[in-house]
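Below you will find the structure I want to go over with you.
Of the protein chains in this complex, one is absent; all others appear in place.
Coming up: chain A.
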Amino acid sequence: MPLSTQSQADDEQYVLVASLDNARNLSNILKAITFKDHAIFNATPNGLKVTVEDSKCLQANAFIQADIFQEFTIREDVVGFQVNLTVLLDCLNIFGGSIVPGLSTALRMCYKGYGYPLTLFLEEGGVVTVCKINTQEPEELIDFEFCSANVTNKVILLSESLREPFSELDTTSEVLEITMSPDQPYFRLSTFGNSGNAHYDYPKDSEMMELFRCTTTQTNRYKMSLLKPSTKALALSSKVSVRTDSRGFLSLQYLVRNDCGQVCFVEYYCCPDEEVE
């Protein structure tokens, strides 16, 4: 493969080199968080974390562990940069999006450091494309201060049970209200739209409910526009954990299996809508 014939000398210039035999293992998971143009990449020896934020109220993170990559070399403790995510995805799909069995796009992602572009070497069927995407100084990420110790309610649901309701959510409703309670209705999604309100109730003993750990009754509202993009992550995932903390902050964690059956995670953090009493 042409990509592997690059000399060792070239590699030494890069602070980060990550290779994948199938670029889809990266592009698919990035699609789950592409609701804004810019994403912040944070690489550590553990792997890659890609973050997208919206209005200082929502943060989405995609985690691709180092062992997902065929090669993952990092020469610094932390490597961070910001790129245009839409452009990156276009490059990863440069050979077209169609899935032909046996044929995949190989990726070699290289970064020389601050001020340098992100270089992508993409190969499919013997054809190599080199893309250089400009990088920017990474913006500071919000720290939602969401920690397990403050979690009041947690449920884990199989994604298939949430997919339809999520895609059906009344978008004329400005908010999505989430109620979690040890008593009825246990877990409820509510919308308040132009024609009336709608509720989706999941009983705690449903086969779709893998874990139900609710200690107090909490009802919180989140802006629909912020949470609607998470539908993509839901579509890719097999299960999702929904947690709220004492402040009403929401954490959604999605378990995504890639083409090779390996597990990656996507998480969304959202702060509650101010208007709630």
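Simple rule for what comes next: contacts are C-beta pairs under 8 Å (C-beta built on N, C-alpha and C of every residue); 3 or more make two chains touch, one makes a residue touch a chain; residues count from 1.
In this section, contacts and distances are computed from a predicted model.
Peer 1: Assign the chain not included in the display its UniProt protein name, restricting the answer to "Oncostatin-M", "Cell cycle checkpoint control protein", "Electron transfer flavoprotein subunit beta" or "DNA replication complex GINS protein PSF1".
Peer 2: Its record in UniProt gives the absent chain the protein name "Cell cycle checkpoint control protein".
Peer 1: One chain is left out of this view; which of A:D183, A:D205 or A:E274 touches it in the full complex?
Peer 2: Result: among the candidates, A:D205 touches the missing chain.
Peer 1: Consider the whole complex, including the chain that is not shown, and state which of A:G125, A:G196 or A:G261 touches that chain.
Peer 2: Selected residue, touching the omitted chain: A:G196.
Peer 1: With the missing chain put back, which residues of chain A would touch it? List them for me.
Peer 2: Listed in rising order, the touching residues are 161, 164-165, 167-168, 170, 185, 194-203, 205-208.
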